[in-house]
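One chain of protein is taken out of this complex; the other chains stay put.
Now for chain A:
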Amino acid sequence: MTTTAESSLHELLTALGERQIAVGEVRGVAATDPVNLPMIHHWTDAMGDANPVYTDEDFARGSVHGEIVAPPAMIQVWTMPGLARAKGAASPMDDVLGALDENGFTGVVATNCEQTHHRYLRLGETLVPATRMTGMSGPKTTALGVGYFVTWVVTWYSGDEPVAEMMFRVLKFRPREKKSEPEARAPFPLRPAVNKDTAFFWDGVREGELRIQKCGDCGELRHPPGPVCPSCRSVNRTHIVAAGTGEVYSFVVHHNPPVPGIETPFAVAVIELPEGVRIVGNVVGCPLEKVGIGMQLRVTYREMDDELVLPMWVPRES
């Protein structure tokens, strides 16, 4: 899709979002069942929640509540549609989420759920949910792909009284292209410079070894590899196999310019190895905001295509 098409799509989605926000609160279908003890009991058993105010009538009577109350976190349960989906329960979210689906933002992941409880619910109360859209932002580049964050708020009413609210935010994203069959794997567009000085390193990577060049005479370790020892000027050389651990000495998060074959942003670090040399590598397998100086890492080996394996770095479990 061209940039012009993307920006007109963005305008379309934003306008739709603003329209739906302006619609305000839309009442949904009332709960099928009132707040009831069997559903509470089923929930507390499954959760392993032994709080007696939810299920023990005697205890509840002597408690601050004076009677059995429902677990606050059950609030959404009461108005779940269940297996026989409630028909005709239009929500102001339907159009926005539908439009995102139609434009390829088919992935969905919830990012935030915030409940506010005004009071505890008693047995016999019947709840009605009402939904209002409150925000949409994007397009944003995330670890999952490019997408829009969409936010809405559900308020539950008992009669006319609002008893609880829930803010819910999802990321609707364009899933990354799935890697196809192994034989169809496209070659990674970047290749390391392999020569007589560095071949031992790349041979090691393919074997799952992080090899560090060592002077054949004075024994000094050096990286990146080179033909002459900077310490004693010997051209004799060998290597050791590093433990494969290290810590971030310094790093950058690369946003621009685009790099062929790699999704931006990504983190590149100078990693200090316990053997005493530093090596440059990508930090993967964790959110970018977690990357920091002193972070403990271990090496991992990523198959970039059928031939190329690159060493990369992931957080080390403590």
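In the analysis below, contacts are C-beta pairs under 8 Å (C-beta built on N, C-alpha and C of every residue); 3 or more make two chains touch, one makes a residue touch a chain; residues count from 1.
In this text, contacts and distances are computed from a predicted model.
J.: Which of the following is the UniProt-recorded protein name of the chain this complex doesn't show: "Histidine kinase-, DNA gyrase B-, and HSP90-like ATPase", "ABC transporter ATP-binding protein", "Methyl-viologen-reducing hydrogenase, delta subunit" or "MaoC/PaaZ C-terminal domain-containing protein"?
T.: So, among "Histidine kinase-, DNA gyrase B-, and HSP90-like ATPase", "ABC transporter ATP-binding protein", "Methyl-viologen-reducing hydrogenase, delta subunit" or "MaoC/PaaZ C-terminal domain-containing protein", the name matching the hidden chain's UniProt entry is "MaoC/PaaZ C-terminal domain-containing protein".
J.: Given the contact definition stated above, which residue among A:Asn36, A:Gln76, A:Asn103 or A:Thr300 touches the chain not shown here?
T.: A:Gln76
J.: Hey, which of A:Ser63, A:Asn103 or A:Thr300 is the one touching the hidden chain?
T.: Checking each option in A:Ser63, A:Asn103 or A:Thr300, the one touching the absent chain turns out to be A:Ser63.
J.: Would you indicate which residue among A:Thr14, A:Asn36, A:Gln115 or A:Thr245 is in contact with the undisplayed chain?
T.: Per the contact definition at the top, the residue touching the missing chain is A:Gln115.
J.: Contacts of chain A with the missing chain: which residues?
T.: Residues 39, 42-43, 45-53, 59, 63-65, 71-74, 76-77, 80-83, 109-117, 120, 286 of chain A touch the chain absent from view.
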